[in-house]
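Reviewing the structure listed below.
With one protein chain held back, the other chains of the complex are shown just where they sit.
Labels run A and B following the written order; every chain starts at residue 1.
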Amino acid sequence: MSAPAAAPALELRGIAKTYMLREGGTLRRRHRPLQAVRPTDLVLERNGILGLVGESGSGKTTTGMMALRLVNPSGGRILLEGDDITDLGVTALKPYRRRMQVVFQDSYSALDPMFTLQQIVAEPLVIHGIGDARSRAARALEWLERVGLHRSYGSRYPHELSGGQRQRVAIARALILEPAVLVADEPTSALDVSVKAQIINLLQDLQADMDLSILFISHDLSVVRSLCDRVAVMFNGRIVEEAEAETIFTGARHPYTRALLDAIPVLDPRRRRTRIFRDRDAIEAEGLTLAAGALSEPAEPSDEPALVAVAPRHRVEAVVTP
Amino acid sequence: MIGYILRRLVSVAVTFFIVSVLIFSMMHAIPGGPFDAGDMPVPEEVRQKLLAQYGLDEPLYVQYLKYMWGVLRLDFGVPFQSPGETVLELLGRAWVPSLVLGGLGVLIGAPLGMLLGMAAALKRNSWIDYLASAVATLGLTIPVFVTSMLLILTFSVWLGWLPSSGWGAPERWILPIVAYATIPMATYARYTRSAMLDTLNKPFVTVLRAKGLPERQIVFKHVLRNSAIPLVTVFLPMFIGTATGSIFVEAMFRVPGLGSFFVSSIRTRDYPLEMALMLMLTLMFCLAYLLSDILYAWLNPRIRHGGGRE
Partner (left out) sequence: MTAPSAAEPLVEIRDLHVAFPQFEGTVHAVRGVSLHLAPGESLGIVGESGSGKSVSCMAVMRLLRSPPAQISADRLALEGIDVMAAGKDDLTRLRGRAAAMIFQDPMTAFDPVFTIGQQIAETLRLHREMGRRAARDEALNLLRRVEIRNPEAVLESYPHQLSGGMLQRAMIAMALSCHPRVLFADEPTTALDVTVQAQILQLIKDLQAELGMGLIMVTHDMGVVAETVDRVVVMYGGQVMEQAGVIDIFERPAHPYTRALLASIPGQEGGRRRLTEIPGGSPDPSDPPGGCPFHPRCPEADARCAAEAPPLLTGADGRQTACWRVTP
């Protein structure tokens, strides 16, 4: 293993997930493999926010869950701050669980309705045996304040909160262990517009304060544009383009990325246009073809599409022709 | 579908086998036997002879295998309490009153319960809803032997309108059937109400209203059909389940049905009869579940047409 100091916060090497689907009648049952995630490389740099973007069925959530070891990968390695955690058992994994936490879209079902907010936020400390009851309570209240909720909220219950407030509690609970990596799976998707901005700002502030690295899984490109440093676009179980956020928004190369960007409603009624859509199957069939000379790093010509570099730190899936 | 049914039949057979082993061993594990000295003051050697005659002196597994071999040939042995006939003949005789009592009880109680549940769901928070809740709660919480006793007190003792016990003449049927009908009525009222409410709150009902469908059509064409899907899975097994409830009713009203033999077979350690009754119940339960699952699949396009979105 390389020196941990230089290692990225999170690295996925060839991570893949295949589910076996049962299909056909009851007499002639077949098993068909479904590749939810094809072998994928992904690097979350330290102190970076990486947006993992895609539509339903793209494999983005499965990828996030594998990174957290909440879903076991069918292949590939998961490296957390340089340490390979792919094969660790429950006990060996526990110290690493402290280093990576998660926030989900539906914070209501993720918060135990029988616990007070203070208990909810302090729970990770209990699980990991940190501090005594008094210090845990104090830290929980501190964290409630840090995510913008008054200390008096400590004695309230989840059902008393609005969606945005619950998401703040979920963030406090995830960050109280001061993890290195936060996986946020659509944390703003269920929120109202005016509250969404608050949560995005909160994540940005905390990320800067805590040297946190965030894997931000979302289908909402507008949010990703305001929040993320880098963006990886997933399509049918694989990454088709990855680049700095602004490069994605201004210089996307892959037809699917372009289709996604084109689908964002334009906030200017004067620029309404009739759009022509291609469905996903057509985009998949079309793909992208690049001449070897157009690449920034050499790649072998091949009929099989592969991720190739078209510019520094900009990879796109393409068939390379000589 | 056929493959599914075949697989389910195999599982019924396995269940049947496991249950038979369990019951057989549990039945014999309970201390005491049919010819214990306390019940039957006979000399020890006569007792041994009796045991040998009924094969009760052999090791348990031999007894079991012999018994099951008989079961496969539909030979359930001879009931100890009535050695003049076979178990099968006795069951054939006792079956009739139970079927009349149980069948009429369910046939009267179930539709009433369903109507009550439907009315309650459609007129939520009205008097009929409260009535349905009261009936369901009382029916489910008051044990059926209490209901039976109240009926006997009211209609036989105080009013003197109906005989308190026995079978035979149709007027003797009324009280036990009424007592028995309370169970399915209460259960069906409760399930129907909650299934209907569940469906009425589904978004597609709003869509149906928005497209202008008259309320009557919404309820009778869409809501009932959707509510029926979860209901069939509980209804058939409940049909059989109520059969066990009839044990108390039969005992209270002295109806010479399966229930009364069930009680006496356990009390007198009448192994062949006990075994036969238990196996019969097991088989009925298994088949009822199988039938309701098939019905469920048939009613529910999601299962009938498999596949589905990715």
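Operating definition for what follows: contacts are C-beta pairs under 8 Å (C-beta built on N, C-alpha and C of every residue); 3 or more make two chains touch, one makes a residue touch a chain.
The structure displayed is predicted, hence computed values, not measured ones.
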From the list A:100, A:147, A:176 or A:223, which touches the chain that is not on show?
A:223
Looking at the whole complex, which of A:71, A:130, A:177 or A:195 touches the chain that is not displayed?
A:195
So one chain is hidden, and I want to know which residue out of A:21, A:34, A:92 or A:264 touches that hidden chain in the complete assembly.
A:264
Please identify, in ascending order, the residues of chain A that touch the omitted chain?
49, 55-56, 162-165, 192-198, 200-201, 204, 219-229, 245-246, 249-250, 259-260, 262-270, 272, 274-275, 277, 279-280
Touching the missing chain, which residues of chain B?
202-204, 206-215, 222, 225-226, 229, 299-302, 305, 307-310
